[in-house]
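The complex appears here without one of its protein chains, the remainder shown in place.
And now, subunit A:
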């Protein structure tokens, strides 16, 4: 029982990341009809927004301390962050400590801008082209983006810790009356799950309860008719692209303490997220979220030793096996709608 509960918890945070990326992918596909393979790169850029803000806050000036020596035996240069000098040690230190959550505010305008530039600069030229062309161009864009990040940040993962207040873990099992020290869950993963729930809720509310959202939903259902009513649907769809980029970007920011960001993390997530979208049903937002969590949890269960001892290597293929079964039994995915990608 403890094992199942623990793997369920484990699956939730991974599933949260899948759901957030898949949500953005589905939004873009549903509105613009574009299969965006560069979406994983947006998640990665989000994580590097956290790295960048952390580095900006750590920008330091050097003072020579004749008492200490550096590795070459010269007087050591002591680095003091500007923020600590400007705002006092305590506040400056707190700013640096809270770099990751603060990076969400930092990342939103950047990610929206990245989304706009991507959509207006490149992807809009491919709206009327076949899906294969869209996949090729966005895949190429993803590779360009990750090489740019590698050029500036290097190839090794970069440690980006959570604030001190959220370091460590809590004994979830003891709270539920199980043996202590068996079901341990890190605070930051709980924060990530709650964050994902809030973002998913906000996106759904936005689409459900605002006029803007209503128009977008109408456009997703019948773009031509909405256009004929005199509404500039293209502009709204561009904004949705920016919004999808912001969702994936903030998912990347918050994931940085869980997985030290590296340049290829986007690609690692992207393929799985496409499976998530297909399993959930192309164009279905609730389907993407449900499939994200479902596959995250299944992946977690399949890496249990008990399961692996019966089916070795199952943890590597479980997602694809489930995808095959679902697509065989429900060709449109869990919540797919008729007519999407079927013309």
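For this structure, a couple of remarks:
Assume a contact is a pair of C-beta atoms (placed from the backbone, for glycine too) under 8 Å apart; a residue touches a chain by one contact, two chains touch by 3 or more; residues count from 1.
Keep in mind that, in the parts below, contacts and distances are computed from a predicted model.
Missing from the rendering is one chain, named in UniProt as "Substrate-binding protein" (options: "Molybdopterin synthase catalytic subunit", "Substrate-binding protein", "ABC-2 type transport system permease protein" or "Multisubunit potassium/proton antiporter, PhaC subunit").
Only one residue from A:28, A:265, A:282 or A:326 touches the chain missing from this view: A:265. When the omitted chain is restored, the residue from A:59, A:85, A:105 or A:155 that touches it is A:155.
Considering the complete assembly, subunit A touches the hidden chain via residues 2-3, 6-7, 10-11, 13-14, 68, 70-72, 76, 150, 154-159, 161, 167-169, 181-186, 188-189, 258-260, 262, 264-265, 268, 299-300, 303-305, 308, 315-316.
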